[in-house]
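The complex appears here without one of its protein chains, the remainder shown in place.
When the chains are written out, they are named A, B, C and D in that same order, and each has its own residue count from 1.
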Amino acid sequence: MASAIFNDPKTPLVEIRNLIKHFGHVIALNGIDIKVHAGEVLCLLGDNGAGKSTLIKTLSGVHQPTSGELLVRGKPVSFNSPRDALDAGIATVYQDLAMIPLMSITRNFFMGREPVKSKLGFKYIDIKHANEVTHDEMKKIGIDIRDPEQAVGTLSGGERQCVAIARAVYFGAQVLILDEPTSALGVAQTSMVLKYINLVRGKGLGVIFITHNVRHAYAVGDQFTILNRGKTLGTFQKSEITTEELQNLMAGGKELQALSDELQGTV
Amino acid sequence: MASAIFNDPKTPLVEIRNLIKHFGHVIALNGIDIKVHAGEVLCLLGDNGAGKSTLIKTLSGVHQPTSGELLVRGKPVSFNSPRDALDAGIATVYQDLAMIPLMSITRNFFMGREPVKSKLGFKYIDIKHANEVTHDEMKKIGIDIRDPEQAVGTLSGGERQCVAIARAVYFGAQVLILDEPTSALGVAQTSMVLKYINLVRGKGLGVIFITHNVRHAYAVGDQFTILNRGKTLGTFQKSEITTEELQNLMAGGKELQALSDELQGTV
Amino acid sequence: TTKTPTIIMVTHGQASDPFWSIVKNGAVQAGKDMHVKVQYRAPETFDMVEMSHLIESAINQNPAGIIVSDPDPEALGPAIRKAVAAGIPVISINSGMKAAKKLGIRLHVGQDPFIAGKAVGERLKKLGRKDVICVNQEVGNVSLDQRCHGVAVGFGKKVEVLPTNTDPSETESKIRAVLSSKPAIDTIVGLNASLGGEPAVAAVDSMGLQNKVEVVSFDLSAGFLKDIVQGKALFAVDQQPFLQGYLPVSFLALNYRYKTLPAGNVLTGPSFITKKDAARVIQLSARGIR
Amino acid sequence: MNSSTSTKIENKTEPNTQVKQRPPQQPESDERLKKVSLMTTLIRRPELGAIAGLVLVVIFFIIFANPAMFTLSGIMNVMAPAAQLGILAIGAALLMIGGEFDLSLGSMVAFAGLIFGTALVVLHLPLSLALLVTFACAIAFGTLNAQIVLRTGLPSFIVTLAFLFILRGLTLVGLKIASGGSTQLRGIRGAAGDSFLTHIFSGNAFTGLFSWAARHGWIAKFPNGTPTVTGVPVEILWFIGLAIVATWILLRTQFGNWIFAAGGDPKAARNSGVPVNRVKTILFITVALCATLVAVLTVMDVGSTDARRGFQKEFEAIIAAVIGGCLLTGGYGSAIGAFFGSIIFGMVMIGLSYTNIDQDWYLVFLGGMLLLAVIFNNVVRKRVTGER
Partner (left out) sequence: MNSSTSTKIENKTEPNTQVKQRPPQQPESDERLKKVSLMTTLIRRPELGAIAGLVLVVIFFIIFANPAMFTLSGIMNVMAPAAQLGILAIGAALLMIGGEFDLSLGSMVAFAGLIFGTALVVLHLPLSLALLVTFACAIAFGTLNAQIVLRTGLPSFIVTLAFLFILRGLTLVGLKIASGGSTQLRGIRGAAGDSFLTHIFSGNAFTGLFSWAARHGWIAKFPNGTPTVTGVPVEILWFIGLAIVATWILLRTQFGNWIFAAGGDPKAARNSGVPVNRVKTILFITVALCATLVAVLTVMDVGSTDARRGFQKEFEAIIAAVIGGCLLTGGYGSAIGAFFGSIIFGMVMIGLSYTNIDQDWYLVFLGGMLLLAVIFNNVVRKRVTGER
């Protein structure tokens, strides 16, 4: 499991400076700055298409920035592949999950980081151990899978998301990035994930947590950065802001409030 | 747009009796009964992997039931393809979206129901009209797309979900099925969707709404059916139950409550 | 014995190849005439490895005789030796005459493609042709390559090989292309009458070069013979494939019954079919006999 | 970092005007888009990418080939085989976009040739009836292919591969029966007679125009006054016509949308109500019809058919479609791309014969040029679109 390295708490674990990202003629990010310190949960909030996934994909080496700086523990870095980011201690749960439907749960779980055993000089995967770990980790997050050798493609949406989360968590590094991890989750699984975020924060890791649910964000977040159409609308400390203000800050927050009243429910 | 047919309000628009569905040796549904009347919103709640998606996929002709009965307006039917269900007036937003990444937004929007114009006996798609409709419908749901001819694959997760919802809504029939439509949506888009559900209910359509968010469910639902490991735990009228009870009924609901208190937030 | 003996023929030419289909027709006809069962086997492309497997499978069935074409004596040698060792009489046809004796083959029927090519080259030289191209529809098929090689040797000058395929219109286009970019060319040699010769005639015709460029071809086809009759083509080289099929089967049948075999090789070609005798064979050619 | 708050911004459709770098010039513009020229938009179309490859190949031949290649007769000479390949390639491209392969199409050319020839020469049917029988066979066979693929759920690659062998074999057997022992069936042109239909499927079009032009000395002619090119071979017209129709269907019709959908993700398409099976069946039939058309065109052209017609054309057709930008995985591509892909392939195939390069190098040259053309096409497209 993750072993947190404690460095100067004033240097952010990860810092992004004036990040710009274009896709062809589409401007997805237009000058973004964020900082994540050790033991801190940064919540990224924002409308659909605001650029949250693009931002964290740039941070985890999937996309290369068009311009801007990326600093890990104060040192400028440039990631050419997700492998580089993983090696720098950044583990990510992608919104589109990075799962291979035809492969088994276990094989997906350990993809890229297979537990290798060696006998007579031959290295091979310790399948039994891997299956056990997978089953246990899934159970921890609240999913009792039938068979770890089952193809991921046959899992339900939420079960699949749990595999992705359990995987990132199991291999958790110094910075954990979660892109809408709770969106497809049931109530039980959601509470597990939030609990876990709280736990790793306690261990001194940095967490970037993307969600549309202000309540989830407020429950675990220390800071809140709001993205809108590729730009930051500002970063707020938890002490500076209430759930209601946060809700209002997000586009449509007021409408939802109004609707909630109108429908006599609490949305 | 949808023209609701008003039939005897006592006959359910859609009824499922003792539905069983196996995948090979996996038992996904093990005897399910539900009813949806005109002008009613049925919320399907339940844990990850409970069988919600399987249930509605059987209802919309994607899967054939292993055994059990399906009645539309009181008449037993059997759907061999999603086309049959569409023809019977059942429109569905699937959790896995049924979108084709390489095709443009407009083409995805109108897939299977292209607006055909005829000139000199040649029938062709009215692309200009289609683009306009797509742009407008997306705007209605709160997404200002750059270019309707853009490939769906380049959209963000939430934007993609909005295309699927806008599509089902635009072609909305008598029964609208929404499988976790709000999971990837921003606050603004979520409120749009909930508003819309309220609206179609008013028009006399039946709605089946799957969600993990009890608040969303309670805001628009008339009835709540809870699924657990392929079986129904019961169906409740809105009058019979409060949000808190509903939350508790769902697996992990209590944990979430406890967590929320522990973290001094309102999850 | 009352049991009808089986004779297996293994060649390197597909059953759909115009030349080899005539060989096969001859063999089948001989089988009927001599009251023996004939099996014709060939790999679907020029493939010596598979051909040696086919010979081995023939040996396993212990036939009254095996007939092989032998374009690569080194590759097929071991399999042929095995047949000989198993006591099965072997006759080679078409190619491999030189190696026959060494391998224990009893007799060769036909003509080496190289020798046939050389004869064509010499004849073209005698006719005073200046610049020759050789249209090869299956480059890499050693026996076809040897025909071109033979033409060059007999002609005594470099003969360019034009690689084409079995599509007649494509071949025609390529020939037109060569003719228009290299005006010096005055003779086209087709390695097969229908796949090379006929398209060449069509190309020459369409370019209005009838008086300048002559076309000759190996083997016969009804269309090409007609071209010869009409003076559009000069001659065809015949090695009587029907005989290459018919004779060895009848020899082996006789050998099976009466232990008789000719003492020397049988040459079936090359003979040149020109305007004066082309008309006679058109009908036979259309039926896959000539 | 601007961590100051600005609680005013609530309406997402109102852009943050203070920080905007490019003021909107018209109400429609969006600050999230860079401006691009019309040129770029054009070149971004997948079908036009193949043009870059074609340009490269043409430039190569202009430099290295005999100028005869780019005379009128040279161009017709290159275009005729390109057109025959192209008709197949367009069919193959449609089917590939629809997510399937038909490896039996080359054998279908031979088989259709046999049916057509037999109908005319052996059964002595009139041309119109012979055509009817041949095309009916194609429809039946396309349906068979589709049914087996759809019912068994086997990959079309393997099913049609089986038919590649089966049809080729049946052609050989049939030819031997029809011709009495030969692998070639002759005399078809004679049996076809001379009618309106003959001119649709063989010969040249616009002959009047060409001889008129020759009379005026605008195009080359033989000493006897007839033009060296007497007209446009009909296959070229068929080729161009088919490319236009297929492009229109793909881009502008409902069926076209269904083709993309069926190939892009058959499950998603089915869920959206696209009759995927019907679409695929029609596409298999279309390919069989294209193969039959090529069979009729070539048989009428050379007057005979043989057992090796259309040999390996299935691969050439797929190559042409892929050069033209079709994805092997389905769901993406264009008919006009296949059009240019066929011309590239046809030109490279014939072109070497116009150069002084030793013909032994033919295959090296063919492969090298193909590789260059697709790489160039790719590089140009990436440069222009800014993809990476």
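Structural remarks
One rule holds for everything that comes next: contacts are C-beta pairs under 8 Å (C-beta built on N, C-alpha and C of every residue); 3 or more make two chains touch, one makes a residue touch a chain.
The structure displayed is predicted, hence computed values, not measured ones.
Contact with the undisplayed chain is limited, among D:Val57, D:Leu283 or D:Val322, to D:Val322. Of the candidate positions C:His53, C:Arg257 or C:Arg287, contact with the unshown chain belongs to C:His53. Touching the omitted chain from chain D are residues 148, 152-155, 157-159, 161-170, 172-173, 176, 319, 322-323, 327-329, 360-368, 370-371, 374-375, 378-379. Residues touching the missing chain, restricted to chain A, are 60, 62, 81-83, 86, 92, 94, 97-103, 107, 110-114, 116, 123-125, 127, 142, 144, 146-147, 188 (touch as defined at the top). Of the residues in chain C, those that touch the hidden partner chain are 8, 15, 24, 37, 39-42, 44-50, 52-54, 56-58, 60-62, 72, 74-78, 85-87, 139-142, 145-146, 149.
Note that in this section only the chains that are shown with their structure count from here on.
Contact counts per chain pair peak at A-B. Centroid to centroid, with C-alpha atoms defining each point, chain B and chain D lie 42 Å apart. Inter-chain spacing, taken between the CA centroids of chain A and chain C, is 72 Å.
Shared contact sites, meaning residues of chain A that touch two or more other chains, fall at 26, 47, 251-253. The multi-chain contact residues of chain D, meaning those touching 2 or more other chains, are 12, 32-33.
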